[in-house]
Structures are given as structure tokens and as C-alpha cells.
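One protein chain is absent from this view; the other protein chains keep their places.
Moving on to subunit A:
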Amino acid sequence: MDVNQYLEMFIEESKEHLQACSEHLLELEKNPEDLTIVGEIFRSAHTLKGMSATMGFEDLANLTHKMENVLDAIRNEKIVVTPEILDVVFESVDHLEEMVMDIAAGGDGKRDVTGTVALLKQIESGEAIEAGEVAEEMPATIENTQLTYDDYEKSIILQSFEQAFNAYEIAVSLREDCLLKAARVMMVFQVLETEGEVIKTSPSVESLEEEQFDQTFHIAFLTQTASEELQAKIMKVSEVSEVLITAIEAEQLKPEEKQESVEQATSKAASEKATQTEQVASTKKTNSAKTPAKKAAAPVGNKTIRVNIERLDILMNLFEELVIDRGRLQSISSEVNHNELNETVERMSRVMGDLQNIILTMRMVPVETVFNRFPKMIRQLSRELNKKISLEIIGAETELDRTVIDEIGDPLVHLIRNSVDHGIESPAERAANGKPEEGTVVLRAYHSGNHVFIEIEDDGAGINKDKVLAKALAKGVVTPEQAETMSDKQINELILASGFSTAEVISDVSGRGVGLDVVKTTIESLGGNISIDSIQGSGSVFSIQLPLTLSIISVMLVEIEQEIYAIPLSSIIETSIIKHEEILNAHNQKVINYRGTVVPLVFLEDIFEVPRPEPKADDFHSVVVVRKGEKLAGLVVDSFIGQQEIVLKSLGDYLTNIFAISGATILGNGKVALIVDCNALIK
């Protein structure tokens, strides 16, 4: 079999499975008793083993096999989970990752793992004897046509009983003359999804989608809704002729052969009710973000295809060209002022607006893809530094443009390392300060307006302002005069200044010669900014603000003499026209009174040194009020042209660091307009 064409898919899927393994292992570390997690890891490992064997990567398959044996023994309660065992399993996963990376880089995935294999064998034979054979017999996928359940599904059903869920077997019959069976099935699933969780179907979801069934199909379903209500709801789907709902009883699940282990687990649960149920509840909770999503997605067969990112990039580039042409068309049609042309152009603009949304969202990736490497990193770091740290991730599903995602990884690694190394104190120190021994790092992502915020919060020592200031003065980052007037926040942010590094002892973790200024530069080059809040003794928050996308933005076009500039809409508060008399003087600075606050005026013609043949004598001034954080400024221009969507272009390598210009764009008439960087204009 020619497997090359599947290689890419294999690599992608292997990475996903390995990621799932690491995530679940971390969970298992927190809840060593929870055997359902082991089941999950086992599944991933099993699939990986199968795939790599098919693809002919023997080493990969072998190591996975050994790991699987250990997992199976754990699952069958022949081995008790200990941190030592987990270490070895983590190590195996690391090896597997390396192998997959090697394959991805064109290698053969070979790697010396004898040490790990020996350890795995030791664990396996030390406490379990026949685990290896059992693993072979274990069905990892369910292809039965009847509704029978494997151990894993049974345990889910049994667990759900404890949480007052009902399990039903639903038999749905469609009318004989039903034409779009797959569509009806989909609608039934949609109804069910709002009510609970589908755990199994017969025939399988794939067959259902391909309409490979007669008139009736069966669904195993967990819900808190009453069966009558459920029946009524499903009946509402047209062309459904009959719905039969029978409850699944706990007893039904027991007389099967391989029931002992699950039973043991449940009887154990009964005896240790207090602890066990609590644990189940808590794992459910942490799982809720990921597992149900996965489970819910699986039955409906979320129809996705994998598309090469390059193609998406090409699509985006072509679309950018279109956006430029649209601008050109718009300006032509407004000049010509032909009714039909206007209508067509307007219609086209609307369609393009929709198209733009779709293309942009298509390129959106959840930050999870960046975040998911951090739990393991934190685990490693806390070992290295002998600190106790727990990482909490909030909002991993927040989506960001791929261009931003690609760039944000390294700065985040840097910041997290910084928090762990400098922020969180050693357990002894923490105990002495009356804090829990375990430090917490919270990684939070959320959308707000046209921006995405990523925050890294730790409950560590916070920033020692005096020390920072002293160091900044010593290194000449600030002058004593400047230091006098600095706010606490400004002092905190000194640690981001170039030429500053607080680590007294250069550790392997964060003192790598590059300071946090690299982080700041990277984030600013992405059009974002970073700020720090810190309370000495109780922790710091690093907050990063990032634009949703880097390719197309909305701007307000303004004119100064003959020149056109673009001001990003995201920083504009409003535009207004003021009378000359309204301009006041305060400390050599022209200001206006804007809704009760004093706003300094910035004359763009002065800032940009716009050549003016004769001075402008006008009684009125056009002002664009912009903001940076809480600070405002009024940009004075000659006139407003209007709002437009533009494609961001860089000025290239030759012209870098132009004051108050963040980039350029091409207008409808083919000319280049510069984009104003409002952040640079507000001090």
C-alpha cells in the first residue's frame, strides 16, 4: 500500500492524539482514582498504535504498545497510579512526540527508547501479568449493530445515574417515503443535543449519514428530560413515524462478562461515597469544556475537512486583491454616478462583506492550539524549580487569526516562564507568608470589541518596585528626574524596557540573555500592547491586548492638504468639527474641552510635516478623537473622507520604525495611503 499520501493526515492525527494523551495524563495526575480518564488515554494510545503500525513506523507502534499495556493494567486496576508511573508514561509520550516530529520532518521516526521501554515493562510485569494479552482483545472501536455497550460506555451510563441523569434507548422510525433520511437523522440529533448527550447509535453515525439503514435507528441517550417530553420533541421532526423510548436500567448493564472492573469501581464509589462522588463531579466539571464538545461533535459527525493552510493564505491574498479592486470600483461608481452601476457595486460590496467574514473566521484558530503546550511546560518547570504550581486555563476556545496565533506562542512562553521563575515563590517562602504552598498561574483569554485579551496572572511575590526602580536607574533606563514622576504602573512596566533584566541569578528558566523587552517588541509588532498590574506580595497580572486579525481592518480616511491618511477605527471614539475659538491653551499645549474632559490636540500636519503652499485659514477644524487606554487625544485634520475596509500592508524592511506610522494600504485609486499609529501619538 502506498502510504505516502496519508502521511500528512497521519502526522496531524498523531499530534492530536498525543495532545489528548498529555491533557488526560495531567488530569489523571490530579484525579488518580478516575479510571474513565485512563480509558480516554488508552483510546488515544490504541488508535495511535493502530495508525503507526499501518504506516509502518514500528518503533512508534512498539512504544505505544508498551504504554498501552501499562494503561490497560491501570484501567483494570492491576496497577495503582503513582507519580512514578505517570512520570514514565509522560516520558513515553514525550518520546512519541519526538518521533512524530521526526516523521514530520522527513525522518523515519526511529529513536532509542530502550530505557523507557524497560521501565514500562517493569511497571507492567511488577504488578500485572496478563495485561498485554488483554490489551489485544480490547475492542477500541464499536462497530456492533445492536445496542450493546462496552465497558467505557457502561461506566459513563452508570456515572450519569449518580448525577440524576436518565439513560434511554430511543428507537426512531422514519416514514417509508422519506427521501432525505440523513437530513431527518440530523434534525433528530439536533433536537437531542439540546436535551442531553448521545453516547451511542446503531447503526454508527457514519452509516446514518450515508443513509445505510432501513427505516429505524437506535440511539443511547443521557438526559434529565422526561421520556414523554423527549418523545414529543422528536416527533415534531417531520417524516418521523414512530419514536419508542425505553429506559436503560443499571441492572441491564451488569450481567455482562467484563463487568467486574466497572462494578468494582462503582462499589468502591459507594463505599467511599464522600470522596469519590466529589471527585467525579470535579472531573466532570473540568471536562465540561472539552469532553462534551468532543462527544457531542462525534455523533453528529461534525462535517469538517482538512485544508492546507497555504491554500487559505492564497485565498486570503486573492481576497485582499479583490478588496483593493472593490475600493477602486466604489470610487469609480461614485464619480460616474450611474444608477445601475451603483446598485451593482453596492450589491457586490455586500456580498464581499459576507465573504470577508467567512474567510476571516475560516482562518481563526482557538488559542487552545497555543495554550495546550503550557500545562506540560508548567509541570516540568515546577519540577525543575522545586515549586508547587497549578496552571488554570480559562477561555482556551477564544479564537484568534492564525497570523497572530503563529506569533504569540514565544512571547507567552517567555511570560509564563517569567511568572513561574520570578513570580511564584518557593513553597517554604509561600508558607512563611501565609499563602498556600501551591502557587497558581492563571492563563486567561477573552474577546472584547475588536481585540483579544490574554492575561497571565500569578499569585506570587509581585514586582518589587523599589528594586525595579533602583535597577532601572543603575542601568540608565530612566533618569532620576523621570523616576520622580513615574506612576506605579509605569515602574512595573520598566521591566519590559530594553536593557533591563531583573534576574539576579541567571537561571535556565527565564534568564536566557533576552529580556522581556523582546516580548514587548513582538507584541507591539503585532499591533497589540502589554501592560502590567502588580501588587507586591500578592501577585502580578500581565495583560496582552491583540487585534483580532492583522490583514483587513476598518479605517477612517482623512485628508491633510493633498495627502490621505488612514486612522484605525478601533482607536477612534468620535469625529467632530470644532470652532477655532474652542481651542484653548494650556501649558503650551492646545487643548479642547471634550464632553467635560480636557483633550490635548495633535495637529497631524505638524507631526507629519505636511508641505502646505499657503497656511490654512479656517474657522473650523475637523478633529478625530482617538484613545489609547484611558487617555484621549484629538487629531486635527483638514477633512474627513469616510470609512473604509482596507488591507494592511507593511512598509517593507527598508522603512522601519517610522514615527506614528504603523503601515500602509492601497486605496481604490491605486495610490498608497499611510496608516496612523494613534498609540504613538498619545503619551
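What to note about this one:
In this section, a residue touches a chain if its C-beta (ideal position, glycine included) is under 8 Å from a C-beta of that chain, and two chains touch if they have at least 3 such contacts; residues count from 1.
Assume contacts and distances are computed from a predicted model.
For the chain that does not appear here, its UniProt entry gives the protein name "Chemotaxis protein CheW", which is one of "Chemotaxis protein CheW", "Peptidase", "Xanthine dehydrogenase, Fe-S binding subunit" or "ABC-2 type transport system permease protein". The missing chain, though absent from the display, is touched by one residue of A:15, A:233, A:444 or A:649; that residue is A:649. Within the whole complex, the absent chain has one touching residue among A:313, A:399 or A:563, and that is A:563. Residues 321, 324, 563, 607-610, 649-655, 658-661, 664, 666, 670-674 are the ones on subunit A that touch the missing chain.
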